[in-house]
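Here it is, the structure in full.
Only one protein chain is missing; all other protein chains are in place.
Just so it is clear, A and B label the chains in written order, and each chain counts residues from 1 on its own.
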Amino acid sequence: MSSFPLLPDQASANAGSIDALFFALVGVSLFFIILITVLLFVFAVRYRRGNRVDREIRRKDNLKLELTWIIIPTLISLGIFVWSSYLYFQGKTPPADAMEIYVTGKQWMWKIQHQRGNREINELHVPLGQPVKLVMTSQDVIHSFFIPAFRIKQDVLPGRYTTEWFTATRVGEYHLFCAEYCGTSHSGMIGRVVVMEPMDFERWLATSGNNETMASSGEQLFRTYGCAACHQEASSSRGPVLAGLAGSAVKLQDGRTVIADRGYLQESINDPGAKIVAGYSPIMPTYRTTLNQEQLNQIVEYLLTMDGGVAATARRN
Amino acid sequence: MSHETAVEGTNYLNNGYSLRSWFLTTDHKRIAILYLFTIVLFFFVGGSFAVLMRLELMSPQGTLVQAETYNKLFTMHGIVMIFFFLIPSIPAVLGNFLIPMMVGARDLAFPRLNLLSWYVFVAGASVTLFALVTGGLDTGWTFYTPFSTSYSNTRVVPAMVGIFITGFSSILTGLNFIVTVHKMRAPGLTWFRLPLFVWSLYATSLVMVLATPVLAITVAMVAFERATGIGIFNPAIGGDPLLFQHLFWFYSHPAVYIMILPAMGVVSEVIATFSRKEVFGYRFVAAASLAIAVYGFLVWGHHMFVSGQSVYAGLVFSILSYLVAIPSAVKVFNWTATLYKGQIWFQTPLLYAFGFIGLFTIGGLTGLFLAAMAVDVHLTDTYFIVAHFHYIMVGGAVMGFMAGIHYWWPKITGRLYPEGWAKFSALVLFVGFNLTFFPQFLLGYLGMPRRYYHYPPEFQVLNVLSTAGASILGVGYLIPLIYLLWSLKRGKVAGANPWGATTLEWQTASPPITQNFPTTPVVTSGSYEFPALEEVHSE
Partner (left out) sequence: MSDHAHPTPVAHQFDDREQQTEVGRLGMWLFLATEILFFGGLFTAYLVMRWKWPEAFAVANSKMDVTLGAINTAVLLTSSLTMALGVRAAQLGRGKGSFALIIATMVFGLAFLGIKAVEYARKFQEGLFPGPGFVFEGATGRQVETFFSLYFMMTGLHALHMVVGIGILTVIAAMIRRGRFSPDYYAPVEISGLYWHFVDIIWIFLFPLLYLIHPHL
C-alpha cells in the first residue's frame, strides 16, 4: 500500500467489473457536470444584463426539449440499473464449490472459524483463486463485514445468518473493517485479510488448527446437551428427527412451510417457540443463554452434515 | 453612504417592541424571525461539533478527544443539524414569512397553531439538548437497533422524547402550509400562477405531514422498548432490527426531500428574478416538486442494500431510486434553460443559486452511484456516503438557504447587505465546501468507513485536506453572520422591490406591514411577467 493511494487495491474476481461500472458512472457524471457548468457560464456571460445580444424568444416552453431531457436521463438510468443489478446478483450468488468460513461479530472483534476447525480473531486467511463464502452472524448488535479490496460488504445481524462471497485474485494483506456503527470501539473492530497461495494456505490450516472440525465440535455439543434424548429416530420422539432435516421443507403447525436452512436451524435452537413443526408441541426450552454464538455455529454445521454428508453441500443455502 | 435612520411608516417589526409582542405574536412574519434566531443558534451549535470532529480526524490515531466523545460528537452533529437546523430551515423561516405573502393572504390559515409549533419546536429542542448535556447520545443520528435499544449506555430515552416532540412542530407547520395554499390564495391566483417556491413548499409540506408521524411513533417505540425491555426491535427476544430500519428510513429518506425541495423552490425564484424571465418549463418544474415528494416515499429501502433485506426488494428500491432522480434532473435542465436569452444580473442570491445547481448536480449524480446496488455495496457506510449527503444537504439545502436569506433579506429587514462582502463570502463558502467534502468521495472509494475515530494512516492526507477545507467553510459562514447583522442598522434602505421581482411579496412595503398588504391583491397573470427593460434592445 502506498502512502497516498487514490485508487483502492483490486484483489477479487468481481472487483474489476464493479470498478468498470463505477468509472462508467464517473463518466456519466462528468458529462452532465461539465455540460451544466459550461451552459451556466456561457449563458450567464452572453446574456448578462446590459450585453446587447438577440433575446428574441419564439416560445416560452418547449415540449420536445422537456421530453428529451426526461427520456435521455431515464434511458441512461435504466441502463445503469440493469448493469448494476446484474453485477449485484452475481455478487449475491456464490459458486456451489465455495469454501465456507464462519464469521461471528461481537463488540468489538471479528471471530472467525474455518470448517476444518481453525479459529482466528480479526484475521481472515484465505487461499488465492478459491471462491470463499462467509457465513456471518452477530452475537450482539449489527456489524458489517467490509473488505474494500474485494468490493464486498454485508451487514452482520444478531439472530440471523447473512452471507457474502469472493474469490481472491492477488496474494497480499488487505484491510478488514466493520462498516456498521456498533458502539465505542467501532473503529477498532478492524483486522486484515491474508490471501495466500493455496499451498501456503494448506500449510497454515494444518499448523494453526487443532484437528477438530466444526462439525465434530458440534456433534460433541449435541451429545453434551443430550439433544438426542428428544430428537431421536424413534417414531415416538418428542421432537422432530434431525437427520436429513437440513435443506428439506418443513411443515409448520400454523400451516406455513419453511425450508430448514441455517437461519431456521439457529432460530429453532434460540427461539424454539417461533416455528413449531406440525404435530409437535412447543416444549423445547431455549438454548440462547446456554450456547454462545460460536457453539451455535458448530451445532448448525453439525446438523447440516448430519446424515453422513450426502448432498450436504447442496443444502447449504 | 446613505443610511437613513428609519424605514418610514409602521411595519411588522416596529409594531410593538415588548417581549410579549414577540413571544405571543401570531404574525407569521414575527414567528419566522423567532425561528430564524433559533435555527441559526442550532446551526452554530451543530457546526461546532463538526469543527471538533474535523480536528480529531487530522491524525489517524485520535488525540483530541476520547472515542466515546467522538461518537457523541457525530451523533449530536447529525441530530442538531438535521432535526434542528435543516428540516426547519427554509420552511419554518422563509416559508413562514413568504407563503402568506406569496399567495396574497394576511396570515397563514392557523396563526395560533403556527406559534404553537414554534413552542413545540423549542420544547423538543430543549429536551434533546437536555439529553445532550446530561451525558449525550452515541447511537448515531440513525439510532439503529438493537444498539440503541439494548447496548448504548447513553441518554437514548430523553433524546427520543425530544425528537418525538419536535416532530409535531414539523407536522403542524406542514399542515398549516397545505391548508393555506389550498384555501387562502388571493382572487385570481390559480394553481398554475403560484410562484414555484409555493409549489415546492407545498410538496415539502405533504412529506412533513405524511412521513413525520412514522418517525414519531418509531422513536416512541425505541424509547418504550428501552424503558421496559420488550423486544419489538431486539432480536435477542424475538424482535426484528430490520423493522426499525424500514420504519426509520420510511421517514428519513423523505426527510431528505424536506430539506432539498424548499431549496429548489428558492433557486427557482432567484433564477427567475435575476434573469428576468419566467422559469423555463414552469409546469414541469412545479410537477417535478410533486413527483419528488411522491417518489420520495417509495425509495427508502435503498439505504438497506447491505442490511440483509431481500435482494428482490433491493431491486425494486433500486429502480425507483433511479426514477426519483429524473424530476431532479428536469429541474436542473429547466433552470439552466431559463438563463438562455435572459438578462442576467449577478447579485449574491444568483451566485448562491449557481452554487446550488453545481453542488446539487454533483450530489445528485453521486446518488446514482448509491442507487446502483453493486456499487453501493462497496460505497455504503463509507465516506462516499458522507460526501454525497453533504453535497445534497450542505451544498444543496444550505446553499439554497443562503440564497433565500440574501434574496429576501431586503424584504424581511428593509435593508440591503454590502454586496461585495456577500459575493466574497459566497465564493469562500463554495471553495471551502468543495475542499471539505470532495476529498471525502475519494476516501470513501478507497474504503474508509464513516463514523471512524481511528483510521489507517494512508487516509491521512485526504483527511487533512478535508479539515483544511472545513476551516475555510467555517469562515465562510461567519462573514455573512457579521455583515447581515451589520446591515440591520447600517445597510442601505432597500425599498419595496430592489430586485425588480414580480411575485406578490415584492408588491408591498419592505419590511411589510403587519397585514402584509394594504388591500387584498387581485392577480391577473402568472407570477413571472417581467416588464421589458427600456435600455435593452434586441439587435
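Annotations for the structure displayed:
We adopt the following convention: a contact is a pair of C-beta atoms (placed from the backbone, for glycine too) under 8 Å apart; a residue touches a chain by one contact, two chains touch by 3 or more.
These figures come from a predicted structure and were not determined experimentally.
The residue touching the chain not shown here, chosen from B:L116, B:V179 or B:L315, is B:V179. When the full complex is taken into account, the listed residue touching the unshown chain is B:I171, out of B:I171, B:M393 or B:L504.
Here the missing chain is touched by one residue of B:W22, B:F44 or B:F224, and it is B:F224. Among B:V45, B:M76, B:A159 or B:I232, only B:I232 touches the chain that is left out of the view. Across the interface with the omitted chain, subunit B contributes residues 100, 105-111, 171, 175-176, 178-179, 182-184, 209-214, 216-218, 220-221, 224-225, 227-232, 237-240, 243, 246-247, 520. Residues of subunit A in contact with the chain left out of this view: 253-254, 271-274, 276, 282-286.
The rule is short, and it goes like this: only the chains that are shown with their structure count from here on.
Look at where the CA atoms of subunit A average out and do the same for subunit B: the two points lie 35 Å apart.
Remark: subunit A residues 1-8, 18, 21-22, 25, 28-29, 32-33, 36-37, 39-40, 43-44, 47-50, 52-57, 60-62, 65-66, 69-70, 73-74, 77-78, 80-81, 83-92, 107, 140-142, 144, 146, 148-149, 151-155, 157-160, 162, 175, 177-188, 271, 274, 288 touch subunit B in the complex.
Taken together, the subunit B residues at the contact with subunit A in this complex read 67-68, 71, 138, 140, 142, 144, 146-147, 150-152, 235-236, 238, 241-242, 275, 278, 280-284, 305-308, 311, 314-315, 318-319, 322-323, 325-326, 329-330, 332-334, 336-337, 339-346, 354, 357-358, 361-362, 365-366, 368-369, 371-375, 377-378, 380-382, 442, 445-447, 449-458, 461, 535-539.
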